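Just one protein chain is left out here, and the rest sit where they should.
This part shows subunit A:
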Amino acid sequence: MSSATEVASEPPTRARSPEPRTRRRRNPGARTGLLFMAPFAILFIVVFVIPIVVAIRSAFFAQVPRNEGLFGGGGVVEQFVGLDNFITAASGTAFWRGMGRVVLYAGIQIPIMIGLALVLALLLDSFLVRRVGFFRLSYFLPYAIPGVIAAMMWLYLYTPSLSPFLPWLPDWVDLMTPGTILFSMANMTTWTYTGYNMLIFLAALQAIPHDLYEAARIDGASGFKIATRIKIPSVRGAALLAVLLSIIGTIQLFNEPVILETVNPWMGKDYTPMMMAYNTMTGTISPSGSGPANAISILMAIIAGVLAVVYASLQRRRD
């Protein structure tokens, strides 16, 4: 999230470089600017650019035994393997099954969450609600809870012997079976991120000039009409942003399935692509190591990127 704003706030590059002499005269200001940028630039390079370069490089290498023998001579060497890591990941069923799960999950969860967020934002923006600050904060609060903690809390709520509400439901209700677990996870993420997306909408709504409403009211539009004819069309840009961020977040689904897998081992270590990448790194999935793990990550990034681009261009064509 932060990087999105960071990239957006980069100063536009100058089209033409001015004469050296004039540049020197203007320099004091530029140098101050560069100094102000330095903390960002250095951190950006160290924690962002370098890891990406390392990850991409590593995806083209594999560790192979140094020697022959039962233990490969007790050491490994890095070997350039070209696209092998990508081919292994993309030709196995595990990666695509995981991808299928998160795409299905995204298809169900994102529309529900975005819809809910929009409704909440409209309500808070409608003058029907008093103490907007209180509601805004309480809807947003779940997002402030660390993901793993939230996942564990929901796990307790889903566990029949501990749950306060499951005993009141019919016996056949089981929230952690192969058929229901995706929905149980969708519920967890919806709870966490609805408030966050609501804030995006709310910010967009508050940027709408209020004379528009006044004009509409003079024309005889009801509050409901103002919402559907003016407000919703005006927040389409925000909706696009919210959906794109959700698509990217969903492809990386990790905390929820990891926590649920601890009591549902049938899910496997490769339930989502992100889990697969992580467990490939730690060696519980073979072929293991940083090469295969990075290849999986990059494939995921490409797919998330493609999905985001496809969605954005579909949206644009409709406009």
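In this section, a contact is a pair of C-beta atoms (placed from the backbone, for glycine too) under 8 Å apart; a residue touches a chain by one contact, two chains touch by 3 or more; residues count from 1.
Keep in mind that, in the parts below, contacts and distances are computed from a predicted model.
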{"item": "Undisplayed chain, where the name is taken from the UniProt record, one of \"IclR family transcriptional regulator\", \"Extracellular solute-binding protein\", \"Cytochrome b/b6 domain-containing protein\" or \"Na(+)/H(+) antiporter subunit B\"", "value": "\"Extracellular solute-binding protein\""}
{"item": "Full-complex contact with the absent chain, from A:138, A:180, A:228 or A:262", "value": "A:262"}
{"item": "Contact with the hidden chain (one of A:194, A:272 or A:290)", "value": "A:290"}
{"item": "Candidate in contact with the missing chain, chosen from A:82, A:107 or A:237", "value": "A:237"}
{"item": "Missing-partner contacts on subunit A, residue numbers", "value": "1, 3-4, 7-8, 47-48, 51-52, 54-55, 63-66, 68-72, 74-76, 159, 161-162, 237, 240-241, 244-245, 248, 251-252, 254, 262-269, 274, 277-279, 281-288, 290, 293-294, 297-298, 300-301, 304-305, 308-309, 312, 316"}
